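This structure is in structure tokens; I'll ask about it shortly.
All protein chains but one are shown in place.
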Amino acid sequence: MEVYVDIDRCIYCHACEVACERVHGEARISVGAVEERASVPLFCHQCDVAPCALACPAGALVQGEAAVSFEAEKCTRCGLCAISCPFGAVYIGETAPLQKCDLCSEREAPACVLTCPTEALIWGDGEDGAKRLRRRAAARMAQSCAEAIGRGRI
Amino acid sequence: MAEEKLVPTVCPYCALGCGFYIKLKEDGPEIEYMLDHPTNEGSLCAKGNASLEVINHPDRLRHPLKKTEGGWSRITWDEALSIVAGKIEETIKRHGPDALGFLGSAKSTNEENYLFQKMARTLGSKNVDCCARRCHSPTIPALKRAFGSACMTNPIPDLANSDCIFVIGSNFAENHPIVARWAMRTKDRGGRIVVADPRLTPTTWLADLHLQIRLGTDVALLNGMMKVIIDEGLWDRKFVAERTTGFEELAEKVSGYTLEKVSEIIDAPPEAIVKAARVYAKSPSSAIVYSMGITQHSHGTNNVSACADLALLCGQLGRSGAGLYPLRGQNNVQGACDMGVLADFYPGSVSVHDPGAIRFIEEAWGTSALPIGMGMTAEAMPVAAAAGDLRFLYIMGEDLVNSDSSSSRGRRELENLDFMVVQDIFMTDTAEMADLVLPAAAWAEKEGTFTSSERRVQWIPRAFDPPGEARSDLSTILKLASLLGLDFDYAGPEDVLTEIGRVVSSYAGISKERAEERGGVIWPCPHPEHPGTPILHQEGFSAPEGRGRIVPMEYLPPAEETSLDYPLLLTTGRVALHHNAGSMTRRSFSLMKRSPELFVEVNPQDADRWSVIDGDLVEVETRRGEAWARARVTPRQEEGVIFMPFHFPETNLLTSDVIDPEARIPEFKVAACRIGKMKGV
Partner (left out) sequence: MKEILIRPERCMGCRSCEIACTVEHSRSKSLFGAVAEKPLPKKRIYVEFVPECAISVPMVCHHCEDASCVSVCPTGALSQDEIVRVVTHDLEACIGCWTCASVCNYGVIGRNKDQRVAIKCDWCPDREVPACVSACPTGALVYKDVDEFSGSKRAVAALKLAQGVTAGESR
């Protein structure tokens, strides 16, 4: 299980940021707007072959089956992980040695997912996100097709 | 492990009535999501997530304070209330009860608001009003005329069943993010979203079609759309014939709104108007969502009427997926209106001009000679204070000074009062002006019911003790009433709710037990077995003969136009991270961190012309005042328009004080202005 994003749904409301900050003291997710036309939540993707875990010389970041875990006592705050992460989702924190999403391991589902007003963040298997996008695209195609052949919606 | 307790509650910010739990633990309270709440399914916006930050805030008022020569001095509750009671009696004796003014609060519970207006009216004062005057007051007369009842017709989750959502004058993605959840479900099903808004906002990101119209031209657009619908025969003939009146007048009125003319007025391509009209009229069920962009105009009532006309014309009412959604702003603004905290209505929408109906309330209250006739509105009170007609003002939980338009005038006028008492949770700018300040309990520190925008009445239990000596508004009102010799005999909010059920027919079946259930009850709920009425107007309208009234409207331009001296138009609105006058959100650390100061959004072309660079401090000036704000150069609005959020006190120094003649709402949305860079910086 991991956090997946449906970018079209993000409305730049910052709810995930504030929720993450509430739970962890510092926000590990951030939302950026792009040219006032869209916004994107940026967070740890828990990559399956994670560059941060490959880069970590101290073995503090460990590649797991579904997530990349962090062991604080091993961390030397060298910052290699922050450099290697393609999403800028790992950073040296103020209140903790390293700020990286832990998928709210002590909760049933991450706070950012539960709080997201538009369900732009999806908690699920990697396929769930794609499935949702696919359903939506299919619904639109089917509708225009139905209109074209004069069937209309049922 | 220490004991943990989950207390259900309703979010104190906007009017959607989202539920969540407060988890009480030894190391402080925490928010837990309420996944089975019907409106929000657990999700919360940024403000909801930060709501507990105001509970134990160091700025909270903890003791009654009295203004003296040397500043504020702490007094006891007994002293404070006897001063207030003394002032009220003195004012009545010297100037009569109409010199008393009472402003209720859309943040207090139904029970508190009910008692507040009951106290005011039993004392003989007509002057009761609340902040609904500044948000949805046009909705009330316009929808009452059209449908017979003035509220949201369908619940928010029902938006997911629409095939077309027509959004006009609402930026719900920022201001009511949970609405976007349901709008997105519509899109998932292949439904379409049409947005008419002068600005590019996150709501327009969701739109399949965005009409970037000129400020304040909503009636022209709606009339243009209705003409297209009539010309192309897309209107609902059966619905119009069986359930409405006034179609002929409408057809005649809109016949003058040709595409060319409308397109020129609204500054959007004619094809877009046709497309919007077709998709709204042809979709099996279409909803209209509107908000302050429609109401905060000098012709706000006309705007709302035109929206209602469109819905009536196309028969998009009284069933799932259709309807009209006025999105309201405060957690209990619907409740405050239902409780009659309005200058023109007694509880249960009984008109102040209807002696017969008022007689019924007199009987219920065991009194006689309740005042008849229109009282002073929130906008009229400062004016009356300046004229010496209003001597005493009791403000319960409202920052009048910062939320009033053209606020420096209001501030000057209020100084004329003999006595002003403010009951609030923080020392707001209004409280600073008062003679006496009473500390109040915040939402989770008391119990009672709140009515959300979708008419959902929900009971919240008490989760915390109020800080210091702060008290709930209810206990303050009860104490004060007994000092004034009024016969207010209630053991607690539950008793008051029972009385509300007797006076307000749509609340008759609502008890504490029912309102405590998850999701509460949606009124009208006329008897205890009634399940509540999520969708209104299914059988007929509550207007005379059960017919909806189509009232054609003429387009009127906004009151202020640009001139050589003031070449730009200023519009105001909200941002995702703040709420209304900001007395709560501006004290919330995690929100302030993300949106720390007042800004003004300027189009790049205008920025070039007035040599404004992104990040500059600029001066914005209107005929009423000037304010400093940080410039944000962005193409979010069209050339010639600048935007400022109204969460910071400076914005309302600038806004226009022209008011809608019927609803008496000021035109917050359009003011002519000019900008310039700060000199010497």
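As written, the chains take the letters A and B, and residue 1 is the first residue of each chain.
In the analysis below, contacts are C-beta pairs under 8 Å (C-beta built on N, C-alpha and C of every residue); 3 or more make two chains touch, one makes a residue touch a chain.
Worth saying up front: this structure is predicted, and the values here are computed from it rather than measured.
Asks: Out of A:Val23, A:Ala50 or A:Val113, point to the residue that touches the absent chain in the complete complex.
Replies: Once the missing chain is taken into account, the touching residue is A:Ala50.
Asks: List the subunit B residues touching the unshown chain?
Replies: 189-190
Asks: Which subunit A residues touch the hidden chain?
Replies: Considering the whole complex, subunit A reaches the absent chain at 4-8, 45, 47-51, 86-87, 125-127, 129-139, 141-143, 145-146, 148-149, 151, 153-154.
Keep this in mind: only the chains that are shown with their structure count from here on.
Asks: So the centre of each chain is just the mean of its C-alpha atoms; given that, what is the distance between subunit A and subunit B in Å?
Replies: The separation of the two C-alpha centroids amounts to 35 Å.
Asks: Over in the complex, which subunit B residues touch subunit A? Could you list them?
Replies: Residues 30-31, 33, 35, 40, 42-46, 48-50, 163, 173-174, 177-178, 180-181, 184, 187-190, 200, 202-203, 205-206, 284, 576-577, 590-591, 594, 634-636 of subunit B touch subunit A in their complex.
Asks: In the complex formed with subunit B, which residues of subunit A make contact?
Replies: Residues in contact with subunit B: 9, 11-15, 17-19, 21-22, 36-39, 111, 114-119, 132, 135-136, 139-140, 142-143, 153.
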